[in-house]
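A protein chain is absent from this complex, but the other protein chains hold their places.
For chain A:
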Amino acid sequence: MAGLPRRIIKETQRLQADPVPGISAVPDESNARHFHVEVAGPVKSPYEGGTFHLELFLPEEYPMSAPKVRFMTRIYHPNIDKLGRICLDILKDKWSPALQIRTVLLSIQALLSAPNPDDPLDTTVAEAWKRDELGAIAQARQFTKEYAMGNKPPQ
């Protein structure tokens, strides 16, 4: 696409040539700033076995401002709300132009491995997590099975 900054081209090429294990990010055919992302649920987490679809958008100001990322697949997680919005500092005030799509997706993968109910976005989930962790994990596993297995990418 004309006018696409070299940084975005290079990041896209590297994401495809040297992908992060468990993560794929493919630019949309009609908009090179819009990525279709798939994150595999990390092993030993209640999301294991699931494939989570996300959308990632690079705003005009990128990399001076953070990418916008959202879960498209329903997920039971204290730091991700019903609309798929993510509570992650590097997507907000801790963003730096030295960070990349790759590092953002790695952070999201890490968030799936280590949910943080003390800094929740969805309090209902967070409360459940703190009150009955085993029950919450079972619920997360149930969501994974229901929404993130055998699911197709959203159109």
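Basically, a contact is a pair of C-beta atoms (placed from the backbone, for glycine too) under 8 Å apart; a residue touches a chain by one contact, two chains touch by 3 or more; residues count from 1.
Rule of thumb we're sticking to: contacts and distances are computed from a predicted model.
**Student:** Look at the options "Transcription elongation factor SPT5", "E3 ubiquitin-protein ligase parkin", "Large ribosomal subunit protein bL20m" or "AP complex subunit beta" and return the one that UniProt uses as the protein name of the missing chain.
**Tutor:** Choosing among "Transcription elongation factor SPT5", "E3 ubiquitin-protein ligase parkin", "Large ribosomal subunit protein bL20m" or "AP complex subunit beta", the correct UniProt name is "E3 ubiquitin-protein ligase parkin".
**Student:** Just one of A:A17, A:A98 or A:L134 touches the chain that is missing; which is it?
**Tutor:** In the full complex, the listed residue that touches the missing chain is A:A98.
**Student:** In the full complex, which of A:I23, A:L56 or A:L121 touches the chain missing from this view?
**Tutor:** Checking each option in A:I23, A:L56 or A:L121, the one touching the absent chain turns out to be A:L121.
**Student:** Would you mind spotting which of A:V26, A:M72 or A:C87 touches the chain that isn't drawn?
**Tutor:** Reading the full complex, the residue touching the unseen chain is A:C87.
**Student:** Which residue numbers on chain A touch the omitted chain?
**Tutor:** Interface with the chain not displayed, on the chain A side: 5-7, 10-11, 61, 63-65, 81, 83, 85, 87, 92-93, 96-98, 119-124, 126.
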